[in-house]
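The complex appears here without one of its protein chains, the remainder shown in place.
Order as written gives the chain letters A, B and C; numbering starts at 1 within each chain.
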Amino acid sequence: MSLSAPDLEDPQDTYTLNMGPQHPSTHGVLRLKLTLRGERVIAVEPVIGYSHRAHEKMAETRTYAQFLPNTSRQDYLSGLIYNLAWVEAVEKLASIPVPERALVARVILAEFNRISSHLLWVGAFLADLGAVTPFLYTFDDREAIVGLLETVTGSRLTYCTGRFGGLSKDLDADFPRRAREVLVRLRARWPELEGLIEDNVIFRQRTMGVGVMTEEQCRHWGVTGPVLRASGVPYDVRKMEPYGAYPRYAFTIPTRPEGDVFARYMVRIAEMEQSCRIIEQALDGLPEGPILQEGSIGVKKRLKPPAGTLYYAVESARGAYGIVLTSEGGTEPYRAKFRTPSYANLAALQDMMPGSMVADAVAILGSLDVVMPEIDR
Amino acid sequence: MIDFVTTLAIGTAVIMGYLSVNVLFLVWLERKVSAYIQRRLGPMEVGPQGTLQTVADMLKLLGKQLLTPIAADKAVYWLAPVMVFIPTLCLASLIPLSGAEAFADQPYGLVVIIALSGLTVIAIFMAGWASNNKYAVLGGMRSVAQVIAYEVPVLLAALSVVLIAGTMNLRGIADAQAHGGGGLPFLLLQPVAAVLYFIGITAETNRAPFDIPEAESELVGGFHTEYSGMRFALFFFAEYTNMLVLGALGATLFLGGWHGPWLPGPVWLLLKAYALVAVMMWMRWTFPRLRFDQLMSFAWKLLIPVALVNLVVTALVLAVWR
Amino acid sequence: MGVTLPDRQLDELAEEASPFVRLAMVEDVLNLARANSLWPLTFGLACCAIEMMAVGMAKYDLDRFGAAVFRPSPRQADLMILAGTISRKMAPVIKTLWDQMPEPKWSIAMGGCTISGGPFKYPGEYAISEGAEKFMRVDVHIPGCPPRPEALIAGILRLEEKIKQGRRGGAGEQNG
Partner (left out) sequence: MSRTAELAGELDRAGLTAAAPIEQQLVGVAESRWVPPEHLVPAAAAARRAGFFFESMTCTDRLAAHGALELLYTFNRYDEPPPPARLAVRVWVPHGMSVPTLTRVYGIAEWNEREAWEFYGIRFAGHPNLTWLLLPEGTEFHPLLKSFTAPPPSAFDDSLSAARGAPNPAVSES
């Protein structure tokens, strides 16, 4: 869908349409200033900041433990991954040991969180394309996962279960059985998704060849996560910079060569299967032992990591989430910067969208799986 | 003269009364069908099984404030909901409910109906244009293009039925299927035309997967973005009435109208019409939406050639057979 | 039907005309209808929006109360569920949306952020508006961060009772 020269030149035929902060398919408060000619998008300028809540300023006025609730409110769909990332970053900076059981439990919880985030995305993406029913089915599966995580962490969405040196609550004895039940239910869903959605002619027409991103464009914008893997680049922080207990488990990084909206859908579906495989291996090898390191500082105030700067990267459901943590030896971080994946993925919209129709614009934005408070921080 | 006026008055009253009750029923049915497909309960609290839910909706919409955007084209803005409503009413009066119907005895009933069903799109475009909202204008233009593209296959499908029935009079067509045509409903004789007709009326009533004029996820509210209260309800009213009427027309053309064993005439016709409406509702909750240009190419490049070929083949077969 | 009388005149009118016109009856029936068909505006701000979506889904099914018809356009909505943090950049937008909604309209402040700024309120914060009350009228507050779907349904039912009791959300800006 290349843009012919005359499309760009005469400005009097174009008009700007505000896909405003309140729009059914912007998933939160994002405003897209679309310059349109008829139905064709000439240029797009994402306007963000409508849910800026000053996480980074709050990090400087709170101790390491007080900042825990903020972490899962940045990207509330992979809140557990963000919470554990903050905990692991501080553990690395202050070199706090973590017991085996906690490491494996963290992988299990993080992968369940990833699946629940992808499930919600599948439903929301289909709703953007006009099919409302899949949203209720995938949401139902997500409720199964959320119910399971609730028994361990106590919350449905904004988790705060990580502690420096382990987790706040141990997995109860019944957890592995219930977790396997959820896995069985999810695995029964993949063929249904394939039959109902992938093979659906209208879905294929709406998504194939739409919003194509090449690897070079991804590099230009710093795109990471499923959007990058759909352009054929097998970059995943769990493989590139292994952390926690991930090196112990065998899993592959699904990629697709096309780089269009359909490829992003396929990558996320394949990723959910990979997460199930990781969880299975982790459940088989779940070691006994304490969930929290004895004598570790836990949530007490006296945690004073040594001075220094740390870049700690984690693979969230949307891409590479990096925490740049600077400590001057005090009880509060001197500076905490959060490199969120959707920040770069959304900026890449300015390359993907020109030339597509309004309906494609909605499909492309949906395929990026954007969560606004993560971008606005 | 007197009896003409009285029949006219009684006829309109009956049709108006039935259609408004029908809209309440159809909206309730739509929410229950969607709830069934999505494995949930749907309206339950208001009245037994939520039957009074749509009554509550209508009353609430009656009590809403009618806003008019300042920069809107006031006259056209006010006229659009009324305009969208009138053609569907006239359509309803032309459908032959049973043999003795006085209204439906137009020699060219089919032509009148096809012409009237094209009028609703003018009102939709008026609504889109007058509300001075970019989304509404986009929705209005899309609906014009869509109805033009899908009017032709509906017309050609109806034409191939007329070829077999030999008359444009709807009662004649229905009778042809009962006795003259060997009692076979035209659905069996003309399966291709029936499918084309069904796709055409789904697009004409702006129902998914062809609901691009009021595509919620793209154009916020499409052509009725700026309408509130009872005006918005009128668009709702027109859409569901249109659905029922075109369904009834489909029943007359392809399923033998009011002919059927045991039950009286009108009940058969309504049963068949509601069956078609239920299929339309079922389609809405299962398919994603087509993109605008795909929709157009689907109509111009696929439906219309097929309809033409079907027409020619029917003509040849009839010529040989007769 | 568009003319909205301030409440005081409404009550006086009712007394004078009581022997002939039972105005209250019409009002009660209308309020009953309004209570049972609250159409919320599709409008999620942050984390609470996910729990608001959960309420519309199969497990909690807000449609049982006739309230799951999420209208994207403010013109057709009569309930605004503020779900998520209101940042200072978003507050004027919310105010415009609120004004675009036709009367009678109601609003639910869902979650701590919309009640008082929630977890993001600290001395010297610069980014959020501390609560929706600062710039618009709120009818029901639902605490929680995020409140569970059952809490949102309870809030909506509480609002329905309020409407049935005749606290007109419309004309007067009085705090219902």
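One rule holds for everything that comes next: a contact is a pair of C-beta atoms (placed from the backbone, for glycine too) under 8 Å apart; a residue touches a chain by one contact, two chains touch by 3 or more.
Just so you know, these numbers come straight off a predicted model, no measurement behind them.
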Option touching the unshown chain, where A:L34, A:A54 or A:V261 are the choices: A:A54
Residue of B:G11, B:P69, B:G166 or B:P266 in touch with the missing chain, whole complex considered: B:P69
Sites on subunit A contacted by the missing partner chain, in the whole complex: 48-49, 52, 54, 56-57, 60, 92-93, 215, 218-223, 228, 233, 235, 239-242, 306-313, 320, 322, 324, 326, 334-335, 337, 339, 343-344, 347-348, 350-351, 376-377
Sites on subunit C contacted by the missing partner chain, in the whole complex: 2-4, 88-89, 91-92, 95-96, 99-100, 123-124, 126-127, 129, 134-137, 173
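The rule is simple: only the chains that are shown with their structure count from here on.
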Approximate Å spacing (C-alpha centroids) for the pair subunit A, subunit C: 32
Residues within subunit A bordering two or more other chains: 23-24, 136, 140
Residues of subunit B touching at least two other chains: 38-40, 216, 220
Sites on subunit A touched by subunit C in the complex: 20-24, 27-29, 49-54, 57-58, 61, 69-70, 73, 76-77, 120, 135-136, 139-140, 143, 156-158, 372-373, 376
Residue numbers on subunit C that touch subunit B, as the complex places them: 1-2, 4, 29-30, 32-34, 36-37, 57-58, 61, 63-66, 69, 71-73, 75-76, 78, 100, 102-104, 170
Subunit C-facing residues of subunit B, complex: 31, 35, 38-46, 50, 53, 55-60, 62-67, 216, 220-221, 224-230, 232
